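Shown here: the complex without one of its protein chains, the others still in place.
Letters A, B and C name the chains as they come in the text, with residue numbers starting at 1 for each one.
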Amino acid sequence: MGIINFAPKILDPIPGGKYVVNAIDYVVNWARANSIWPLTYGTSCCAIEMMSSSMARYDIARFGSEVFRSSPRQADLFILAGTITRRMAPAIQMLWEQIPGPKYVIAMGACTISGGPFIYDNYSVVRGAQNLIPVDVFVPGCPPRPEALFHGLLTLRDKILKETCRNPWHEGEPRDVSTMDRYREAANTWAALERMKDEEMAEARAKFKEENPDYKSSFKPVRIKKEEFPEVERIPCKRFGLTQAELFNKLRAKFPNVTVHTHSEDPIEDVVAQMPADRPLEVMVTPEDYLPIVEFVKNDAEFKMDYLIEVTAIDYDDHFDMVTQLRSMDHGHKIFLCLQLKKDFSIEEDKRATSILATAPSISHLYPAAEFKEREVYDMFGIGFDGHPDLRRIFLDKDFVGFPLRKDFTHPEMIRRPV
Amino acid sequence: MSQLPPGFRITRETNTEEFFINMGPQHPSTHGALRLALRMEGETIIELVPHFGYIHRGIEKQAESMSYLQYIALSDRQDYLTAIQNNLGVVIALEKGMNIGVPEKQEYIRVMLQELGRIASHLVFFGCFGGDLGGQTCLLFGFKEREMIHDILEEVTGSRLTTNYFRPGGSRFDVPDTFIPRVKAFVDHLEGAMSDYERFLSKNIIVLDRSVGIGILSKEDAIAYGCSGPVLRASGVNFDVRRANPYSIYDQMDFEVPVAYNGDCYDRYKVRIAEIHESMKILRQCIDKFPKEGAWRAKEKPVRLPVGRYYSEIETAKGLYATYVVAATTGEKPYRIHTRGPSFPHIAALNKMVQGHKISDLVTILATLDPVIPEIDR
Amino acid sequence: MFVPSITNPVGDFVRELVPQLAAFLPASLQSDTLNSIVAFLVNALICVIAVCIVNIGSAPILIYMERKVCAHVQCRLGPMRLGWHGTIQTIADVLKMLFKEVYAPSGADKLMFYLAPLIVLIAPFIVCALIPFGRNLVVADVSMGIPLIIAVNGFGVLGILLGGWSSNNKYSLLGALRSGAQMISYEISFAMILLFVVMISGSTNLMSITLGQEGTIFDWWIFKVPVLGIIAFILFFISSTAEMNRAPFDIAEAEQELTGGYHTEYNGTPFAMFYLAEYIALVTNSSLAVTCFLGGFYAPCIGISFIDQYLNMVPGVIWFFAKVFFMIWCYMMVRWTFVRPRVDQLMDFEWKFLLPVNLVLLVAGAAFIAISG
Partner (left out) sequence: MCGLSVTLKYFFNPKRIVTEQYPENRKTLKMHERYRGRLQMIEDAEGNNHCTACGMCERACPNASINVLPTKNIAGKKVLGRYVYHYASCTQCGLCVEACPFGAIRMAQDFEVATTDVNTLEMILNKKEGQG
């Protein structure tokens, strides 16, 4: 950078100076193109392929690029390996700014080129790294093979060799392609073309119909023959610990309000007894009963549910189902407590999407594991937790508006799935 | 300190100056985009607060508008180190819903690919553990054998990482004829290679110094925090879904669940290495018993689930991977799919483990927890 | 007075040539004093150039060697595509780094920030000037060689501390502090072992230490003093590895923990200087090991005159560099084999193990000399 870009200005007027400039160009470009040090950066699947490419089998060292620098100040190349989320975007821009020029960017994988698998119905993924930083080379694939990455590296090398100090490297500009919906774009353009074609062809078609009234296409699409396979009976998995019926009856003896969710008319006991062996017992509990039940099943010697698998929720029109999945390490049985939380519709309609609609008691003092899980439920559904020590958003920014896993969630950046 | 940043809770009197360090989201040893806020006194960590969400991709939201088959493809991208195991986790839940079984040959294929995936993941762990301790060579050794697994997976499924292979009732393809000989050759090769690698790392005095007694997670804490997989087993709990709740044909396999009792970094390392050996044992049994004849998948049916909630759990290399499918209407789209990734509780327990240790130990502990961040954030 | 004494043909040639050239000058300018000053300056210039060539020239070779060694340890090939088996890869790296943008981070102390890499470079250059590369090839044959090396080596830590502190980065600061603590601690055992060498050889002059090892390999200090010599050599190996901040004792850089330690914020040429200093330190430390333990520029004669005859035909300077590269190879193999200890374990190792052993070694050495006379 810097000094050599003045070389043409100073040397060109001198006779023969042109050749000196060309020679400088050649040497500098040769050095730059052959010594590309990447930055250690990776967020997801592509990072593993990037690592594979630097490992013994593929060995990026052959290109002189095995010097993965963890500090951006010593790197030349930014391999964007893995999905870029909106939360990560500022960090990526900062990293790019910290790389001293001339710096190059390879967008590796579908996620960084266009959003990849996360284009539609997504509120958190940046659709393409071009939105954030200028990208030099695109390597499609999900994830690309190490060879594909090498091909990208060679493409970049060719690109660097084209630079001269008369036409030096300069910082590019990011381009806004965030709202690009290639599917709809292509479909709309085509629809317009089709209308035009219909108009043009109308006559010809009518004529053709007159001439060949009983036209039959000679093209017969051949369906691929699919292999025939036998029906196989499902063998349910083994069950350990108490049966569902035993669990349910014991729980019911203590808490008469518990039920199971069913559409049939049979008595609840029969429904429970007919459950397949490998389906966990899922009982509906009322909010008042929830905390006592959790305490009971944790401490009771017969239940001994000491292991929390997961706390999650499901959003329905007028209520949330919060499911607490518990397991007994000693006995091996599982029980799912489904807590129905009615949505608080006293909140004005236009504020509902951004406010907490229901509150449940926190069980984080019984299960430390629940602390983070409940934060996740709070973050995704907007269910508050009484007695939670640290109720903050966990996956999204603290100023994110709305709760994404609700069915009525909207986000300005979200594009609906077209198909 | 008058006002602590969010998440920090310990109040303490101190005469020395505390300071805060941000580790990540782009840091060579956080295994992805994880940010750890450290409260330090000199080099000693007082408290740690993990910040997630730097790779939160909204997979669960997206799944609601996808068909079940498309979700299998998406599940590859959660725990990308063993995508093949995620596939199975989803597929078992779907099979429960569709109430279809799996022919015997397919069960063998499943078990073999599961174990190959487990070995692949543990080899990455082996590499990263050595690499994070400062031995770069280890990293390459781990990946060297992993490439052979990738090769087998590519031949069988068509892709190195994102396999998208299993389908309800079977799989995308039958295995090629070369599959069994290749796996056999691989297991034989790995036997020799592992003995070299164990000689390389297991008895090294610096490794022992760095990992024995570091990051102890007691049995009670491990259960309370919901840890699973090798982390739980290293704390002395004999819990493996393959034994505790067998799926596929794991109940016919003869293998041991390695358990260690100290709960420190070295035990977690030891358990994983022992698991590689157990996986090789299972692979050898499968090679011997592999049925030559027979259908490799059940009758193909459209993937439609009746109304209900379906739950499946499998043991991936990291631990308990549970899929919870809610079908509110009979159809090919889920109402909601929730995944329980094993790494999430491990990071939740991280704060408990690192307190009072040095910043170098944090790297060791994080390496032995072997988290995959996209699986946490989803 | 400190006089650079080139007692080799080049120095003599210059000293003869200068008066002859002076004869062409006007008589009023001719004087013996002036001649000797000019000859001195020309000799000094030759020395400086020689040191620079040895140091700076060896760095790319070493980097290439390191990349190849580590590649082959890790079952891969290393640089392959630039030149024959990637031989000119490091030249491209150096050129590229020279043409990179250079800037200091905001909030950095600019003067200190740019001064630090220069300071780091000074120490290995001075040490290099004291090493006898061959019978007549020594830049400064100082009588107090070993104490000077110990003094100068302590200089390097200053640059690292300055660099880490002036970067305005917590990782850099942590790295610099670690490095400061480590280098100062290991300085002690490093000095102790050199003292052991001084004690058994009876001289602080590096040339006479080398000359004391003439004969077969059993006359080298490593073997001449039974057992103790080998122990001293291993201790020297360990403490010099730590002294150079090389893996496995590279806790100051600790890529996995501190992303790069004290040079996290450096880029372009200043970073290249840190990189260079690391490899020059490798050369000088290996040379020191060769001089003090492995018989300097003497051929590894084994006492059988038939073989020794051929071994002695090879010039001493080649033997010297062969031994140096063997030492460097050892350093590299160790680097790519072992994992990194924790910072407090490293300190424990120094103060609770290395230093006591060194003291015992000194006493044992004294006893050995007293017994054997």
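Keep in mind that, in the parts below, contacts are C-beta pairs under 8 Å (C-beta built on N, C-alpha and C of every residue); 3 or more make two chains touch, one makes a residue touch a chain.
Since the model is a prediction, treat every value here as computed from it, not as a measurement.
J.: Which shown chains does the chain we cannot see touch?
T.: Contacts of the unshown chain, counting the full complex: A, B, C.
J.: Kindly state which of the options B:23, B:90, B:156 or B:305 is in contact with the chain not pictured.
T.: Result: among the candidates, B:156 touches the missing chain.
J.: If the hidden chain were put back, which of A:9, A:170, A:392 or A:417 would touch it?
T.: The one listed residue touching the chain not shown is A:417.
J.: Return the single residue from A:170, A:205 or A:407 that touches the missing chain.
T.: The one listed residue touching the chain not shown is A:205.
J.: Of A:22, A:155 or A:243, which sits in contact with the chain we cannot see?
T.: A:155
J.: Kindly state which of the options A:32, A:62 or A:103 is in contact with the chain not pictured.
T.: A:62
J.: List the chain B residues touching the unshown chain?
T.: Residues of chain B in contact with the hidden chain: 66, 69-70, 73-74, 76, 137, 144, 147, 154-159, 162, 164, 172-173, 176, 196-197, 199-201, 203-204.
J.: Please identify, in ascending order, the residues of chain A that touch the omitted chain?
T.: Considering the whole complex, chain A reaches the absent chain at 56-59, 62, 110, 113-120, 128, 130, 135-142, 144-148, 150-152, 154-155, 159, 182-183, 186-187, 190, 194, 197-198, 201, 204-205, 208-209, 212, 215, 217-219, 221-224, 417-419.
J.: Write the list of chain C residues that the hidden chain touches.
T.: So the residues of chain C touching the missing chain come out as 69, 72-77, 80, 333-334, 336-338.
What we mean here is this: only the chains that are shown with their structure count from here on.
J.: When the contacting C-beta pairs are counted for A-B and for A-C, which pair yields the higher total?
T.: Taking the two pairs in turn, the one with more contacts turns out to be A-B.
J.: Of all the other chains, whose mean CA position lies farthest from chain C?
T.: A
J.: On a C-alpha centroid basis, what's the spacing between chain B and chain C, in Å?
T.: 46
J.: Any idea how many Å lie between the Cα centroids of chain A and chain B?
T.: Result: the chain centres lie 18 Å from each other.
J.: Roughly how far is chain A from chain C, centre to centre by C-alpha average, rounded to an integer in Å?
T.: 51
J.: Of all residues in chain A, which are in touch with two or more distinct other chains?
T.: 55-57, 70
J.: For chain C, what residues touch not just one other chain but two or more?
T.: Answer for chain C, listing residues that touch two or more other chains: 74-76, 255, 259.
J.: Can you check the complex and tell me which residues of chain A touch chain C?
T.: 1-2, 4, 27-28, 30-32, 34-35, 37, 55-57, 59, 61-64, 66-67, 69-71, 73-74, 76, 100-102
J.: Which chain C residues qualify as touching chain B in the complex?
T.: 70, 73-76, 170-171, 174, 178, 247-248, 250-251, 254-259, 336-345
J.: Show me the residue ranges of chain C that touch chain A in the complex, using the header's touch definition.
T.: Against chain A, chain C makes touches at 67, 71, 74-82, 86, 89, 91-96, 99-103, 105, 255, 259-260, 263-268, 271.
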